[in-house]
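Worksheet for the structure shown next.
Only one protein chain is missing; all other protein chains are in place.
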Amino acid sequence: MKADPAAFRSAAGVSDEPLVEARGLVVTYPLRRGLVGALRRRPRRSVRAVDGVDIFVGRGEMVALVGESGCGKTTTGQALLRLVDPQAGTIHFMGEDVTHLGGRDLRRLRRRMQMIYQDPYESLDPRFTVQATVEEPLRIHRAARDRRDLQQQVTNALERAGLVPASMYLHRRPHELSGGQRQRVAIAASLVLRPDLLVADEPVSMLDVSVRAGVLALLDDLRTGGDLGILMITHDLSTAAHFADRIAVMYLGRIVEEGAARDVVRDPQHPYTKALLSAVPPRDPRERRVIQALKGETPDPVNVPSGCRFHPRCPVARAACREVDPELRPAGTGLRHRAACILV
Amino acid sequence: MKRGDYVVKRVVFALITIFVAITLNFFLFRVLPGSAVTNIARVPHASPQLIHSLEREFGLDKPKWEQYLLYLDNLAHGNLGISFADQQPVSQHIRQDLANTIPMLSLGTVVAILMGLVSGVVAAWRRGGLGDYASSGVALFLYSFPTQWLGLMLLIFFAGLLPAGGMSNPFAFNQTYVQHLEDLLRHMILPSLTVALTLYGGYTLIVRSAMLETLGEDYVLTARAKGLSNWAVIRRHALRNAMLPTVTLIALGLGSIVGGFILVEVVFSWPGIGQAAYEAVVQRDYPMLQAVFLVLTISVVLFNLLADLLYLKLDPRVSE
Amino acid sequence: MSDVLPLQDPGLATEDPGAARASRGGSIWKLLRERPSALLGGSILIIFIVIALLSGWIEPYSTNQQVGPVFGHPSARHWLGLDDSGYDMVSLLIEGTKVSLIVGFAATLVSMVIGGGIGMISGYFGGGTDTFLMRVTDYFLVIPDIPLMMVLAALFGSSLFNIILVIGIILWTGTARVIRSQVKSLRERVYVKRARSLGAGNWRLITRHILPQVAPLLVANTVLTVAVAIFDETALSFLGLGDPSKVTWGSIIEHAFERSAVSAGAWWALVPAGVCVAILTIGCYLLGQAIEDALNPRLKVAHLTTRGFKVRPLVGREKGAS
Amino acid sequence: MTLLAIEQLNVWFDLDGGRQLHAVRGVDLSLDAGERVGLVGESGCGKSTTVLAVMGLLPPNASVSGRILLDGKDLLEQGERSMVPHRWRDVAMVFQGAMNALNPVRTVGDQIREPIELHGIATGERAQARVGELLELVGIPATAGARYPHEFSGGMRQRASIAMALACKPKVLLADEPTTALDVMVQAQILQLLMSLSDELGLTLLLVTHDLPVVAQTCGRAAVMYAGQIVESGPIDELFHDPRHPYTRLLFAATPDLVGTDEVVSIPGAPPPLDRPIQGCPFQPRCPAAFDRCLQEDPALRPVSAFHRAACHLNEVAAGMGRGVR
Partner (left out) sequence: MGTDSTIDSLNPMVAFQATAIWVHTNIYPYLLNYNKNAEIIPSFARSWKASDGGRTYTFHTVPNAEWSDGKPLTAKDAAWTINTLVKYKSGPTSYWEPQVLHITKADAPNDNTLVVHYNKPIATALSNILQFPILPEHVWGKLATGNGKELKTYPNTPQNGKPLVSGGPFMLTKYQKDQLAILQANPHWWGPKPHISGFGIQIFSNSDAMLSAFKNGQIDAIDDVPNTAVDTLKKAGFVVRTTPGNFFYDFIINSNPKKPEHRELLNVKLREAFEYAIDRQRIVNVALNGFGTIGATIVPATTGKWHDSNVKPLPFDLAKANGILDSLGFKRGSNGIRVADGHPMSYQVIVPNSRTDVLTPTFRVIQGDFRKIGISLQEKVLDPNGAFEAITAPNDKYLNFDLAMWDWIPGEDPDSILSVLLCNQYGSNSDTGYCSPAYDRLYREQAEAIDVDRRVQIVHEMQAMIAHDRPYIVLNYPDVIQAYTKNWTGFYDLPGEGIFDVYQSMLDVHTTS
């Protein structure tokens, strides 16, 4: 397992300045009031999909953002890329405040941060050849000097993404590729502009088990090879544990625990993290884990509980948890391992 | 609450549409060529004084906005104006015409929907088989014939067997109520059949494709797995779901039904609202045409509303 | 990942689960070739188009000259007899094919431009624009078309051009709705989002990603609309609002009706035009529906059929045959 | 005691253009009463088709051969006809993607009640009471039966599906990817529910999944499918600790473990297309240990220990040379 050195590097603060850093990020979606509501002047309600998230990704680092569906992890990723506009908080990209960037500046920013989507069947235009897909970013940003330069860049990107030789793939269309190959094409199209940040939203969850590792290993290689920072959004803790340097666990719009992957997985501090980890079935049939079942269903992000938002489902909740909304603070033994629970 | 919201929303929307219809209706007929008074121009010796007095009578000398307010006010009192053709209140004609059209049209439509449902379901269920080819083939043919042409064909085929025109036998005196009803029904058969046949084709095709879509859903497989017979699967699971798009499409198609029955009424001399529209166009009876137009639009809006409410009943997810 | 249940074409499922979806955008013609109904529909349409194109050469008689008695019977010289002015029916039908097709296609073009444009704008930009445009569309949708056409035709006068315009104005709503919902869903497709996140502008997204995807649907819609437009023209003509100087299938029916062809026993003046409309409509329907079916593979699956699967006799394990 | 036995099951699908796809190729699998067996494989390997064949739910373009013995009676003898009486009464099924498996316009209670009344288990009040019991059995309040599927969360829908499957007290429950698309926490709950149900009710469970750890934690025995065939079957413990087919070994190796430290691998290449004949071992093109014989000859599924069978030539070589596949 090679996650350790990287985790150490990151945890030890090797990269001084984060590549991207968000503070106090809040993203809300307005909820439709309905006509009757509007007529009765009911207050306009909103879903706080992301509710005060601090997160950063360093150069050459892979951070995994994990959590159950609906916890706000995808929205966080999109907000970092400025694909959705945050209501509050700041986003710094390479030291520059990009929170309110617009127009041309935003376009410039787009070149440097790219997103990889969950479903490679959906994320490629079915009518486009691999060539067209990969060269599209170059055309949008007029990033090629001439035809030859363009071809060179496309070939390089494809080969970096593991599609060797590139010429074998250039003229194929998505339906002529396997799932893994498609995801590699999507990655190549993201790499062609040589971005600094990649946000990979569940990059392998739609792929067959046998090819997942290949794609993940590709991402792993990309960031160790250069200055690329990767934020990987996933619900699969095992994958996160294996490939990420750091893990941030989200619950209901908040990060409740964060730290080096190894620390979070081996020494979870937050009761939610503990429950989540306990639910992951071990691969070895002889191994048995006691599942810490949580009460109730995931609560509605429209009605966030008071105090600690996890308290209604928390197996160790106390009276104070209703009142206090805990902040992330150092916990456990690992460096920069933090959790948001009054019990730590 | 959310369902209540849905209902309120649909009703308000319907009301807005009706209001827009009323307004557009007013202005549409004001931009039509010629002022109202030219209608009587070919009546021998219309004098300029007469034209002026007519202008005054219809308020055509006032500014447009005032005419509009007057129009709204009249509408609110159920006054749709006076027919140019016979100087009688339009609302009275409309009421009579509607009373004539509705039974004929309803009979045709209900028959079409029932037949369409059955053959659409059969076609979907027997997809690719003889039943499918037979029923969608017939439906497609009927759907493809121009309404007026189909009506004329029926007229040829049923000449002698059934009355060719009108609503009742005018020369049957001292009929009992039952005889009268029977007479009415006999007269209704051909026009209703034309309506039914043209609609039937379309409905079959709609139901078939809605049904095919539904039969592709996983819950149909579940139902089969539960041991339900094919018929039970259709009746208990597929049909209601297939009704959802069907209801929408039927509602959306109402506007064209209206067109269809105008042609039918003209062919079969059915003294209903469609023929009134036709006559009004021919005679340039603008108040009448305007009212017919309004009534037809409003009824389509109302039926759409009805379809929306029916949808609420059929689909529990509708408020989402 | 889980199996995709192989049904009509499990080959796609095993080789690659994405293939079925991806081929949506693939060659329509290839899919059409596989559908006999599309072939039939397309052939009908093409035959009519060829007749229309050749009309000047293949009309046996002039369509503005009396060549025999009023409602002359079908004969060797006049296969379908003569009309109410003693014109040759075959020639009229051929001429009618041309003009009816012109009306059908031109009106459809008008409705495509309006409906396609509104649907595109509405679906792509969404929000207030969408709400407004859809309200307008809804309003047009509830207006009964034939009465509106009657009023508009009375307003504009009944030249062929105006008739085309009027029919186009009536028919665009359906297209607008279909295109809007398609564009709306395309806009949410991941690859469009991806292109957007790359920094692609609206123009690029529409022209490169959305329009090519909508195009086949637009084609299907066009084909279906042509039939409706021709249908509407016959209705207008029947109500005496057609262009009198042009021969269309509608005007042929109308003339027969006006001069009481039925009572005169001159079925040939009435029947063939209706049959032409019906055949063309069927052709358009079959072709349009086939394209739509090809675009919407959901219809491929049916979990309920009258036939069951087949049972073969037990065979030895084929595996390890060598 | 064998309750359900699948013997020599073959399924073909007729494709357009006269092609035929051989989706399931001679599957043998038996389940003892009360046993939990996992059927594992990647997409397109034929596992769902196998399950649908057992339920008799294959589409009309399918043809089947083989036997499906329930308590020794061949369900497939007369095709769908001989299966229908046993559906849901003896063999019930939980479908993947519970959202679509439930009819959106009927209440959940209604849909559970349907088979109860249909199969004459109970009617009227008693059927209603039974619905309540079933719902509570799977951890849903009885009153929730009056609600519609869309008002349920994903986990609740899957529970309702299970309740529906139990409606007629079946002997065998087939669960096709019951936890796919569910969050890990909910997945754990559903799996626990299935285990406890099979323990308490003595239910025989066939769990179809692509997720090895799920089988590892749920089933005593498992069969691994590849290209329409079972390539290895046996106690799950032996499959993990002593896999006798390279595919099994690689599949485990490709699955990351939360705390494990071994490298996660990927298997190069793709499964062979099933619409044309396969020469030799179907896994051979991707197999790191393939040798001449694998190109020529399709290995048969042979016992490698008391309850463990595998279809790999290496095992014969190994038997001769005294070492395992590993």
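To keep things simple, chains are lettered A, B, C and D as they appear, and every chain counts its residues starting from 1.
What we mean here is this: contacts are C-beta pairs under 8 Å (C-beta built on N, C-alpha and C of every residue); 3 or more make two chains touch, one makes a residue touch a chain.
Quantities reported herein were computed from a predicted structural model and do not represent experimental measurements.
Shown chains touched by the undisplayed chain in the intact complex: B, C.
Residue-wise, the contact with the chain that is not shown comes from C:D84, picked out of C:E59, C:D84 or C:D138. In the complete complex, the hidden chain is touched by one of C:N64, C:T131 or C:S185, namely C:N64. Across C:L40, C:A264 or C:I279, the residue that sits in touch with the chain not pictured is C:A264.
Counting over the whole complex, chain B has residues 33-34, 38-39, 41-50, 53, 57, 82, 85-88, 93, 96, 152, 155, 159-160, 163-171, 265-269, 271, 275-276, 278-279, 281-284 touching the chain that is not drawn. The missing chain lies against chain C, touching residues 64-66, 70-71, 84-87, 154, 157-158, 240-241, 243-245, 255, 257-266.
In this text, only the chains that are shown with their structure count from here on.
The central chain here, found by comparing per-chain C-alpha centres with the mean of all protein C-alpha atoms, is C. Centre-to-centre, using mean CA coordinates, chain A is 47 Å away from chain C. Taking the mean of the C-alpha atoms as each chain's centre, chain A and chain B sit 55 Å apart. Multi-chain contact residues of chain B (touching two or more other chains) are listed as 217-218, 221, 224. Of all residues in chain A, those that touch two or more other chains are 178, 208. By the touch rule above, chain C contacts chain B in their complex via residues 135, 138-139, 141-151, 154-155, 227, 231-232, 234-235, 238-241, 250, 253, 257, 262, 267, 270-271, 273-274, 277-279, 281-282, 285-286, 298-307.
Here chain C touches chain A in the complex through residues 1, 16-19, 21-26, 189-201, 204, 208-209, 212-213, going by the rule given at the top. Of all residues in chain B, only 13, 16-17, 20-21, 24, 28-29, 31-33, 124-127, 129, 140-141, 143-150, 152-153, 155-156, 205, 209, 212-213, 215-218, 220-221, 224, 230, 233-234, 238, 252, 254-256, 258-260, 262-263, 266, 277-278, 281-282, 284, 289, 292-293, 296-297, 300-301, 304 touch chain C in the complex they form.
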